[in-house]
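The complex appears here minus one protein chain, its other protein chains still in place.
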Amino acid sequence: MIDLSIEIGGLRLKNPVLAASGTFGYGQESADLVDLNALGGIVTKSVTLQPRDGNPPPRIVELPAGLLNSIGLANVGVEGFIKEKLPFLRSVKTAVIVNVAGSAGDEFLKVVERLENEEGIHAYELNFSCPNVKEGGLEFSQEPRVTSQVTSLVRNATRRPLIVKLTPNVTRISDIARAAKESGADAVSLINTLVGMAVDIQTRRPKINTVTGGYSGPAIKPVALAKVYEVAKHVDIPIIGIGGIMNGRDALEFILTGAAAIQVGTANFIDPRTGEKIIAELMDFCQRNGLQSIRELVGSLRI
Amino acid sequence: MIDLSIEIGGLRLKNPVLAASGTFGYGQESADLVDLNALGGIVTKSVTLQPRDGNPPPRIVELPAGLLNSIGLANVGVEGFIKEKLPFLRSVKTAVIVNVAGSAGDEFLKVVERLENEEGIHAYELNFSCPNVKEGGLEFSQEPRVTSQVTSLVRNATRRPLIVKLTPNVTRISDIARAAKESGADAVSLINTLVGMAVDIQTRRPKINTVTGGYSGPAIKPVALAKVYEVAKHVDIPIIGIGGIMNGRDALEFILTGAAAIQVGTANFIDPRTGEKIIAELMDFCQRNGLQSIRELVGSLRI
Amino acid sequence: MTETFDRRKGIYDCPILSVKNLSGAIYLMRLHSPAIAQSVHPGQFVNLKVNDEFIPLLRKPFSVCRRDQREGWIEVLWKIVGKGTEILAGCRAGELLNVLGPLGHGYTIRPELELAILVGGGLGVAPLPFLCEEILKAGKKVEVFLGAKSEPELALVPEFIEMGVEVFVATEDGSVGNAGLVTEILIERLKRSLPQRVNLFSCGPTGFLNRMIQITESFNLEGQMAIETMMGCGFGICVGCPVRVRDPRPGERLYKLTCIDGPVFDAREVILSD
Partner (left out) sequence: MTETFDRRKGIYDCPILSVKNLSGAIYLMRLHSPAIAQSVHPGQFVNLKVNDEFIPLLRKPFSVCRRDQREGWIEVLWKIVGKGTEILAGCRAGELLNVLGPLGHGYTIRPELELAILVGGGLGVAPLPFLCEEILKAGKKVEVFLGAKSEPELALVPEFIEMGVEVFVATEDGSVGNAGLVTEILIERLKRSLPQRVNLFSCGPTGFLNRMIQITESFNLEGQMAIETMMGCGFGICVGCPVRVRDPRPGERLYKLTCIDGPVFDAREVILSD
């Protein structure tokens, strides 16, 4: 029997395949399509302190091999999450990772404090790709200083594994990953969406309401792999790889490059069973290559 | 008659469609396929002080809607360029923009000094996406400081229009564009390739020899547009838009977003006539929309 | 609305039974899908993956146009407007198509209903044949109003006639039926005598639906309309398909989601914008 289980900064997963934040709702929406118990874990839609309505439409536009979105962190807020969403998640036999977002460091802290005593949460993932109101809208993880600050703040408020999710829209992502590590993050997950844009030449308007938005899907995979490689090379911290993963081959590219686990994002919109399929493909790959454990593959790229 | 001509920082172009550096050789290679005189201009393959052999293979891998390359600035060197390539370029009735690269600020300076008294060159484009040996391999335009320094250096050595070509692999490209402008650049061109990577899961090796390489093609267009938008919004400098432009519609997206001209890169590999076709499509668009001049479109995005 | 829909959706590789080019760029496809045929409600939709490629990346949503529970098929009607619909038009009987559905909140047929007026603008006719069948089955009276730019854009008229309902047609160029907008002949009809409990069921482009909202209000009727927005997923996980709630009460959400709260909404419930 091949062992797909892994451990990331204190978080034990039965396999390295997670559903990415914002692409799997709170689990329940796909429950009739997916065997949720099969997944390594579910990362929730970003939770903020107050409920948020999100941005006006259009929020989504399809591009060649990619997707551009500007959802605007529409979510039920931390109280709504605890009341309406968490009970179902507790019933699922998989790791529940609550993704936390905010417009200021404070907000991250308050959400985590509110969640800390709730049962059935296995880890937090901090969405440091949302705009920091104090810093003129720069994303939190675009600055090592801000990354450190907010990571420390939250670190002091929780004993649960703490994952910092990084934006790719930076000069050197390894600097940010190092800042997160040194401030107490147990792992980093990357990448969040690239800043992207599309224009309707007939109407001469941007195709999404916020002009620029988050670019995801197969088109960003090469960028995501390069970012994972950079962090793996320069910082000693467990990595969760994200970006354009559509199948087991994609997942293996990330694992070989140094990711201990991966998250499936946009692919869930097309087939919410992608995670399950990837698990089967990983199993199969290990089998065909005579491996005992998926862990033998992590970072085993031959340079 | 519709006027497609534009002027960018002192450089007059008969139309806004240029061939991008490294994707059109030195013009001659496509001469039997393309009406070179129809193009707004040709940007040469990067020219360095000494000839360079470039990187070992594999240098290229095809990805969904994109291309990953690590050519390694293979080129004939400035003397070879003057002797073997420039005479042909002089015979073409289009703007000749020599793209200059180097591993240190000095090298840019020397190449420009050597070219300055050669006839038939209409502008320089500085490739600030190549690794700066002094800065541990960081690209020149990943640092505003380095961008300023090298731009100033070259500015003092030439009276020709000076274009600085920017890397997208930065936190805030507008900061870099501003540094270029303030150091005397007449225009900026963007984007160069994104850092990308691909892994062969069977051999467990990177698919190109340098592990990471330059990602180009339709997949990067949304990122390129967002970068052009950022620069157009924050810096008052003419912009040449580059990245995944495959047809007239793509070119128009860039022009509406704020690019006064555009460059066709990867598309030339598939169809070196792409530039010519885009010119026809721009003409047609202006006609159908009752425009006198393409200039009416530049930056006319409705937000 | 009170009826609760069975939200159990599935993903199926469905054999294509037939693809017919009805006219111009309009196509009708029949898919073998007993599970969906069984449980689908009028106004619900299916989300089709038109190929196994990354272009187009997403599924494409289509209303269920007709279904046969006994034979186990559903039909979708579409017009070629882009790459996805073009690829669909190239599909052949015998091939498999990956179908996610049934999805969304459909039309509600109230027990107390007396007359159902179905109004389709352009391809908005798509969900109406199925709806018509179900209303007839419930023993209610149906009148159908269809509008289109021109005759070739007018689909499914014979299908309604076959069901024995009255069909009123308007084309903008007058090539068939009344010359003008379908909403104009609808207004004429509404001015004439009506039973007590009339429901307007509509589907079509935004401009048309906004007109339908006005008509619903000015005649003080109940109206249900199926709307379209961009969709990332079709089942509530991407939050990419918001539609503005008309008068959100304090604490209420500003947006509903077209894919799970809709695509059928009460005409007084939402604000449509392009």
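As written, the chain order gives the labels A, B and C, with residue 1 at the start of each chain.
The rule is simple: a residue touches a chain if its C-beta (ideal position, glycine included) is under 8 Å from a C-beta of that chain, and two chains touch if they have at least 3 such contacts.
As the structure is a computational prediction, the values presented were derived from the model and not from experiment.
A.B. asks: Which one touches the absent chain: B:15, B:151 or B:266?
C.D. replies: Considering all chains, including the one not shown, the answer is B:266.
A.B. asks: Of C:53, C:188 or C:252, which sits in contact with the chain we cannot see?
C.D. replies: Per the contact definition at the top, the residue touching the missing chain is C:53.
A.B. asks: Which residue, B:74, B:104, B:153 or B:283, contacts the hidden chain when the whole complex is considered?
C.D. replies: B:74
A.B. asks: In the full complex, which bits of chain C touch the chain not displayed? Write them out.
C.D. replies: Interface residues of chain C facing the absent chain: 53-55.
A.B. asks: Determine and list the chain A residues touching the chain excluded from the picture.
C.D. replies: 64-65
A.B. asks: For chain B, which residues reach the chain that was dropped from this view?
C.D. replies: Spelled out for chain B, the touching residues are 22-25, 29-30, 32-33, 45, 51, 53-54, 56-67, 69, 71, 74, 217-219, 246, 266, 268-273.
By our rule, only the chains that are shown with their structure count from here on.
A.B. asks: Among the chains in this structure, which pair is joined by the largest number of C-beta pairs in contact?
C.D. replies: Ranked by C-beta contact count, first place goes to A-B.
A.B. asks: Rounded to the nearest whole Å, what is the centre-to-centre distance of chain B and chain C, using the mean of the C-alpha atoms as each centre?
C.D. replies: That pair's centroid distance is 48 Å.
A.B. asks: If you average the CA atoms of chain A and of chain C, how far apart do the two points sit, in angstrom?
C.D. replies: Comparing mean C-alpha positions, chain C is 36 Å from chain A.
A.B. asks: Which residues belonging to chain B are in contact with no fewer than two other chains?
C.D. replies: In chain B, 64-65 touch at least two other chains.
A.B. asks: Of all residues in chain C, which are in touch with two or more distinct other chains?
C.D. replies: Each of 54-55 in chain C touches at least two other chains.
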